[in-house]
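Some notes on the structure that comes next.
Every protein chain but one is kept in place in this view of the complex.
Labels for the chains are A, B and C, by order of writing; each one numbers its residues from 1.
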Amino acid sequence: MATTSTSTPSPKVNRIGLQILDYRGGKTTLCAGCGHNAISERIIDAMYEMGIQPERLLKFSGIGCSSKTPAYFMSRAFAFNSVHGRMPSVATGALLANKTMHALGVTGDGDTVSIGAGQFVHLMRRNMPLIYVIENNGCYGLTKGQFSATADLGSTLKSGVVNDLPPVDTCQMAIQLGATFVGRSFSGDKKQLHAMLKAAIAHRGTVMLDVISPCVTFNDHEGSTKSYKYVLEHEERLHELDFVPSFENISVDYDPGTAFQVTMHDGSHLRLRKLEEEYNPTDRIQAMTRLMEANAKGEVLTGVFYINATAPSFVDMLNVTDEPLATLPESVVRPSREVLAQCMEELM
Amino acid sequence: MATTSTSTPSPKVNRIGLQILDYRGGKTTLCAGCGHNAISERIIDAMYEMGIQPERLLKFSGIGCSSKTPAYFMSRAFAFNSVHGRMPSVATGALLANKTMHALGVTGDGDTVSIGAGQFVHLMRRNMPLIYVIENNGCYGLTKGQFSATADLGSTLKSGVVNDLPPVDTCQMAIQLGATFVGRSFSGDKKQLHAMLKAAIAHRGTVMLDVISPCVTFNDHEGSTKSYKYVLEHEERLHELDFVPSFENISVDYDPGTAFQVTMHDGSHLRLRKLEEEYNPTDRIQAMTRLMEANAKGEVLTGVFYINATAPSFVDMLNVTDEPLATLPESVVRPSREVLAQCMEELM
Amino acid sequence: MVVGYDQKGSRMATTDVVPQESTGQLGPKRVVNDMSIQVATVNGSGSQSSNNVLLRSIFQMGVPVSGKNLFPSNIAGLPTWFTIRANKNGYIARKKEIDFLVSMNPETAQDDVKSLAPGACVLFDQPLALDKVRDDLTFYSVPYDKLVAPVCPEAKLRKLVKNMIYVGVVAQLLDIDMAEVEKALRRQFAKKVKAANLNWAAVQAGYEYAKTNLVKRDPFLISRMDKTRGKIIIDGNSAAALGCMFAGCTVVTWYPITPSSSLVETMIEYMKEHRVGADGKATFAIVQAEDELAAIGMVIGASWAGARAMTATAGPGISLMAEFTGLAYYAEVPAVIWDIQRVGPSTGLPTRTSQGDLLFTAFLGHGDTKHIMLFPTSPAECFEMAHDAFDLAEQFQTPVFVMSDLDLGMNNWMADPFTYPEKPIKRGKVLGKEDLAKLGSWQRYQDVDGDGIPYRTLPGTDHPAAAYFTRGSGHNEKAQYTERPDDFERNMERLNKKFETARSFVPRAEAVANGKSKIGIIAFGTTHWAIVETRDQLRDEYQVETDYLRLRSYPFTREVHDFIEQHDRVYVVEQNRDAQMSTLLKLDIKAELTPRLRSICHIHGLPIDARSVTDELMTMEGK
Partner (left out) sequence: MVVGYDQKGSRMATTDVVPQESTGQLGPKRVVNDMSIQVATVNGSGSQSSNNVLLRSIFQMGVPVSGKNLFPSNIAGLPTWFTIRANKNGYIARKKEIDFLVSMNPETAQDDVKSLAPGACVLFDQPLALDKVRDDLTFYSVPYDKLVAPVCPEAKLRKLVKNMIYVGVVAQLLDIDMAEVEKALRRQFAKKVKAANLNWAAVQAGYEYAKTNLVKRDPFLISRMDKTRGKIIIDGNSAAALGCMFAGCTVVTWYPITPSSSLVETMIEYMKEHRVGADGKATFAIVQAEDELAAIGMVIGASWAGARAMTATAGPGISLMAEFTGLAYYAEVPAVIWDIQRVGPSTGLPTRTSQGDLLFTAFLGHGDTKHIMLFPTSPAECFEMAHDAFDLAEQFQTPVFVMSDLDLGMNNWMADPFTYPEKPIKRGKVLGKEDLAKLGSWQRYQDVDGDGIPYRTLPGTDHPAAAYFTRGSGHNEKAQYTERPDDFERNMERLNKKFETARSFVPRAEAVANGKSKIGIIAFGTTHWAIVETRDQLRDEYQVETDYLRLRSYPFTREVHDFIEQHDRVYVVEQNRDAQMSTLLKLDIKAELTPRLRSICHIHGLPIDARSVTDELMTMEGK
């Protein structure tokens, strides 16, 4: 059909008819150049492209510069900026109440690995259907740059202080503890992070993404191992990611010799184009070994290390009604008069 | 020299002249047959044989049946039975104050892995000079047998309830996070546990021992994977342990083909008689891989999985005076009048 | 004040015991349906079943009873005392004196016997030879080991079955109807018929032994009455579990801790039975969290998302919930928290009762915070207040604490059957999709109605204006981040107003006043049961009339202020050291009334008894 050239072009919309504007948030108050801002952008793009209805998304965070970011994307989604280090429990509770929602948690390395290590462990075990993004800058940005528990051995503060404790590798922990989609990316790696986030949205279960995200104000100097420069110089991509969403009816052939394809929970496909021979991201032991080797070599390994697209999430194992518990009517949640009478009878 | 046969035989003493009695504690209030009691006995024996002066030992625990046990051994040692899940911080603080003491923490799987996961992670990272014994029965004994986070997938409660969350393998976590002596044993394996504890005493750094210790009252039934029966049936020993303390001047030859020998911090030797070819307990990656394989196969693998006898502990890296901070005199800890004057000058 | 106690904490007083005219012979005096029976044993020895059978038998005879278990904080092998009080007047508080001791534990036997008042009666295991200890008591000895062998061929079981023998002996001595005993026993073992038969044989053996060998020389007797018809026996935790189920609770997250675990564990049983749909799917989720920080975090997440969510805990858990509770107060998220209080501080006495978390809970969380608390007194109130708690939490969008205690939660209480909740579930001010369509816009923290309570939406509400940003940092009416002093102050004052509004909605205090008495007593929770009896003692023994107010909630309702205004002296009775409820009252009442308050505090961990309160009150009255 021909359209008249005088009509104003209709704005670009996604598969559910929303514009990118509908995915924006408030103005960021983070430092110019902060890696976290780039991640917010990637989240906006991924959610837009996947056509997630903003009202169907729950956003969670703890406390920190990173944890502020849910205010800077998707204002139309419901957000809970909770307390320092304990966001996983809040997210878990919300998903118990309403397992039909999409859920995204944004946290920092301090929030997750220092104060939050306990809840992190148990979130991973439960494999709750939540995308959990660690915006990892190796320091506490909001309290002015002290080392966090992901700071590498030998990394220095601006003041010259050297870190002498080993870093926690959240990806190894997550794989070991039960998360079913574990990857690492870099706030500066637009393409990889974008694909990873879209695949994350297609997954049901805990998606643990450790995204290195430099703190330009406190941890971007020479001597830091979380600076833009350091990561650019040391990044090793495990594979190239292509994500083919279920709603795009493309069935491109792929060669199992050069790519590994995973069918996601929602029917989408994640294709990992092999850069390393024989890497199988569904093999937990291989994933762990490769990560330990990378750490030993000082590589910043990125990619989707481990994926299990079919393991049930905790909330699905509970055998709860399909409708959200949150909105069940009184008639369903209050047993009858007879039930009470029977209970009383038993106690007489 | 001949002694007259009429003299009463002097009681048996250890190398510092103490009797086994000097290592005893109060009467246990745990259930008869509880695995934890056996572990207390092993601790008494090991401390006695190693000739540790009781007054030089700090005992720590959290809350649980297991955490009660420090009252049942070595009454002459100083004990701190703290709060649930947060003993590591108390032990860390005490060792900061006095790094010259021996230290032993006793905890449960609930105490360490459920409520205590956060502090556990950070204790391991710091490699504090502490023997940390998890008396692992897969349940909360003291609150009547609910599942803990080490309960295996599919393990059942007495009531028939099935555990549907994956277990946390504390040995894997410890190795990954930085502990320098990591092993697993069984409260019923007298010989192995005895040798392991003696080696632990000879080590400087965090010794993380996961000791499976059946709860006869709540978790020793058919269907439990932490029962005596189950463990006896599924135990796989990685090697046989021999411990040769530094003060015993025995220099038995050993064949590197059939045993792996580690020289400990205090000059003692731990000899691992190979049952599996090629297992090298100083190789972290191998240790992790072997553990993951064991878990996949349903083996209860025991032995010393990983050891690094030379890594410095956090408290030694702090470059603190050799005398305990706890007892430094006023003359040392209060700077002079001149120092204050100088500080004031700088602020004028 | 420090006074001497015997092992179980009855004060070792010599003057405050009502003397019984027993001479060691069954004299003319008969004490009918008024006694406390204590069974001293070790935990893990299976005596719990025996004690339940005994309790139920008396109950079935129509005599009011209560059962209190004094158990150690370990799993097996330490001394335990179970006390059954039977009282024709319906007094169910702990009785200070033990009348009838069943002594089964060699370890405590001597002490137990020594602490009895003259005239009491002791049933003991023959080898203990307790009758040598004193000569002012009535003793009966039973050769348990000899009796148990024939009825229980399996040696392993004898330790357990032995306990059933004393049931038979006691039944015979007190004249409890054996038909009732059998009924109670068969109920106890339910479908385990073999066990029931074995145990019944033991009861009979005991009964026969007593009948043949013992000569009744004590005055205590149970005689059929009609005061328990239609009543139930239940512990407060089970009542709370039922209450929560009927209150429409949908999410429970918890971490085990004595004495709260049984609340959730019972609830799991009830919910599995009555809250699973025809399709086999549950209308609830109950999740064991990794600790209390996580449990309350999950409750807050679930409530925020729209569930009726709760947790149950005890003191140490309350301490760990402080930060999250402050968040819920300030971000205005509902939460229901059951605090089954035990003795603090710290780990304290985990298996003893207390009302010691009040002050800490009232202001839980740093900064200016205040919380609604409910004080159930009985299983019936545990049931009802479950409903109140959820409604209040959602109506006021704030945490609500139900302050029960170990005595109420874990002991056996006689109660009227619960009444079905007639009022519909109240979900508070929630705006749905249609409301938003009508309104166009709304503000999360705006005081639209002048009551300080704002409106909220539930996540997932399908409207572009539905979402808002929840945070614990400064926010304005629109839920936007702000550091403006005026925004902050306005919001804090609104929260204060909301708390004031709550004053008119929480369960009202109940006054029993004749309008003439100058002395008022204020109590709450399980302390109530001692006060009922104390007031009778004061009237009967001292001719002192008192009025009484039972608190049921914090903030305090109007009745509280009125009551204090109407009395010259007001005794606040509570089970903690620091007069915590008294403190809360002082902050709330007119300053002029403060001098009227006096405190009676008990802190030894045993349920408070009437006699001690009566004595202390009379001393303070200068009499």
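Things worth noting here:
Keep this in mind: a residue touches a chain if its C-beta (ideal position, glycine included) is under 8 Å from a C-beta of that chain, and two chains touch if they have at least 3 such contacts.
From a predicted model like this one, the values you see are computed outputs, not experimental measurements.
Contacts of the undrawn chain with the visible chains, over the full complex, involve A, B, C. Here one chain is not drawn; of A:18, A:39 or A:65, the residue touching it is A:65.
The omitted chain makes contact with just one of the residues C:223, C:347 or C:501: C:347. Of the candidate positions B:94, B:291 or B:309, contact with the hidden chain is made by B:94.
Annotation: of C:226, C:422, C:483 or C:540, C:483 touches the absent chain (contact as defined above). Considering C:357, C:407 or C:477, the position touching the chain not shown turns out to be C:357 (whole complex).
One of C:230, C:450, C:595 or C:622 touches the chain omitted from the figure, and that residue is C:595. Residues 1-9, 72-73, 315-316, 318-320, 322-323, 326-327, 329-331, 343-352, 354, 356-357, 359-361, 363-370, 471-474, 483-486, 488-490, 492-493, 496, 576-578, 580, 583, 586-587, 591-592, 594-595, 597, 603-606 of chain C touch the missing chain (whole complex, contact as defined above). Residues 22, 26, 54-56, 58, 60, 70-71, 75-83, 86-98, 100-101, 118-119, 121-122, 315, 318-322, 324-328, 330, 332-335, 337, 339-340, 343-344, 347-348 of chain B touch the missing chain (whole complex, contact as defined above). Contact between chain A and the absent chain runs through residues 29-32, 63, 65, 68, 83-85, 114-115, 117, 140-144, 146-147, 149, 217.
One rule holds for everything that comes next: only the chains that are shown with their structure count from here on.
Set against one another, B-C and A-C show the most C-beta pairs in contact at A-C. Inter-chain centre distance (chain B to chain C, centres taken as mean C-alpha positions): 40 Å.
Centre-to-centre spacing of chain A and chain C amounts to 45 Å, using the average Cα coordinate of each chain.
Counting only residues that touch two or more partner chains, chain C has 290-291. Among all residues of chain A, those that touch two or more other chains are 118-119, 121-122.
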